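Here the structure comes first, spelled out in structure tokens, and everything after it is commentary.
One protein chain omitted, others in place.
Read from first to last, the chains carry the letters A and B; within each, the first residue is number 1.
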Amino acid sequence: MAMEKELLKSFVQKPCTLIYPFEKLPPAKGLRGKHVYDPEKCIGCGLCARVCPAFAIEIVGGTGPKCEGLIVDLGKCLFCQQCEEVCPRDALKLTEEYELAALSHEGCVLVFKRKTPEKKEEEKKVEQPA
Amino acid sequence: MVQAVDLVQLLIFPGFLFILAYAMFSEWVSRKLAARLQNRVGPLHTGWKGILQPLADFIKLLAKEDITPSAADGFIFTAAPLLIFALPLAALLLVPIQSIASLWSYGSVVSFEGDLIVVLFLLTLVILSIFLGGWSSSNRFAAVGATRAALQMLAYEIPLGLAAIGPAILYGSLSINTIVNNQVKGFMAFLSAPSIFALPVAFVMAVGFGIFTICLLAELEMRPFDIPEAETEIVGGWQVEYSGKKLGLLWLGRDVKLVLASALLTSLFLGGPAGPAPIPPIVWFVLKTVFCIFIVSNLSVLFARYRIDQMLKGSWQYLVPLAIVQVMAVIALNGVI
Partner (left out) sequence: MSEREFVIPIGPQHPALKEPANFMFKVEGEYVVDVVPRVGYNHRGIEKAMESRTYIQNLYLIERICGICSNAHQTCYTLNVEEVLGMEIPERAKYIRVFMAELERIHSHLLWLGVAAHEIGFDTLFFYIWRDREVVMDLLEMVSGNRVNYAMPTIGGVRRDIPADKIPEYHKMLDILAERTKYYKGVAASEKTIMNRAAGVGVLKKADAIRLSATGPNLRSCGVPNDRRRDTPYLVYDEIPFNVISYDGGDQLAQVLTRVDEVFESVKICKYCLDHLPDGPIREKFSPLGKVPEGEAVNIVEAQRGELIHYIQSRGADKPYRYKIRAPTLANIPSLVERLKGGYIADIPIVLAGIDPCFSCTDRMTMVDEGKGKQWDVTGEQLRRYGIEWYKQ
């Protein structure tokens, strides 16, 4: 009989269930979620791939100036944020987006393309005549 | 000579179709009430506020694979769920709900002197079917669950019968229909000429209501007496080998038993479907049975599960003496009034 008062109180109150996905709680600041990549800042050092505990990051093209970008496999990722911590230029960051469900493995894979120095030169040349 | 009216009464209203629909409705009521008491929502998305959820569960179970273990006794294994579904359905034909002839009168489909005993007997047969179903599953957990069901029957059958006999003695009949009619007469007499005996009668009837409710909790295998089906101890208990259509029938039978239990409670203690006109008896029946389901659900979520030896001890130490005292008090009052 000890819980009867609490039960009757709950009966007249709104239930504590959030009807997801119609009602959502905002994620806390600093939640470790989906990755976001700055193609300008990345220098292709490859540290993020070497440090990842789940081997979820793959460097495309080679390290250094040859690097063309990253492939992050969210299916393997632990969201530990070690890649963000080790990046010397703050190019790879984790946002607060947590709704990452996908219907196939392709939906889980993030492909990031890096702005190589040649591309940056090309863009400068394209901008100048204008 | 079978008339069309009889067929409609038996099969549609207030017969099988109505009872099945009402059984699903009362399962929804019970689940929603339990959920709101526990601060959650319960069924929500199927139909208006989840009212079609029991139907959806039943259809899903019908579509699942129905496996009979090779070591099980096939005949009894299949017969048990059919009995568990059909016996309460038959017992509900004896309880007054609504007469099909006129909107403002009530009556049961079949009524004869002694049908209260038949209803109690059918309830006992249900427990025996549970025992047979569990035993024939040839599964260790089912065997433990079946023996627990049989032990539980030993505990609550006596107080259940004694608590039911109380109103029968007071209102002088063993037919549920007549008991309800006499309750109405007694209430009308009380309204016109209140006597001092009304208070002890009401008190004794309240005690009987309490004992009957506790025994019905054990009958329906709801917490705190869901011992034969204890999920965390013996997985599914006696139901563990049932799947697919047989499990669907078992669960539908459990809902029909819930309707039977609440209908018995209202007929014996709350005046059945009788109520002031202009509201038809069917509405009174629904209101009163929902009230009984509320009480039963509330008690069910309030307690932890008992152990079988504690249940037996508690029943024979407290319930049976209380039920005997209640019957003796009813006899004494009956002699005096």
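In the analysis below, a residue touches a chain if its C-beta (ideal position, glycine included) is under 8 Å from a C-beta of that chain, and two chains touch if they have at least 3 such contacts.
Predicted model only: the values in this text are computed from it and were never measured.
Asker: Of A:47, A:72 or A:110, which residue touches the hidden chain?
Answerer: Only one of A:47, A:72 or A:110 touches the chain omitted from view, namely A:47.
Asker: What is the set of subunit A residues that contact the non-displayed chain in the whole complex?
Answerer: 1-3, 6-7, 16, 27-32, 47, 50-54, 78-82, 85-86
Asker: On subunit B, where is the contact patch with the chain that was removed from view?
Answerer: Subunit B touches the missing chain through residues 37-40, 140-141, 144, 147, 223-224, 226-227, 230-235, 301-310.
Here is the rule we go by: only the chains that are shown with their structure count from here on.
Asker: Give every residue of subunit B touching subunit A within the complex, in rising order.
Answerer: Spelled out, the residues of subunit B in touch with subunit A are 35-41, 44, 298, 301-302.
Asker: For a test of understanding, state which residues of subunit A touch subunit B in their complex under the given definition.
Answerer: On the subunit A side, the touching residues are 1, 3-4, 7-8, 10-11, 13, 15-17, 19.
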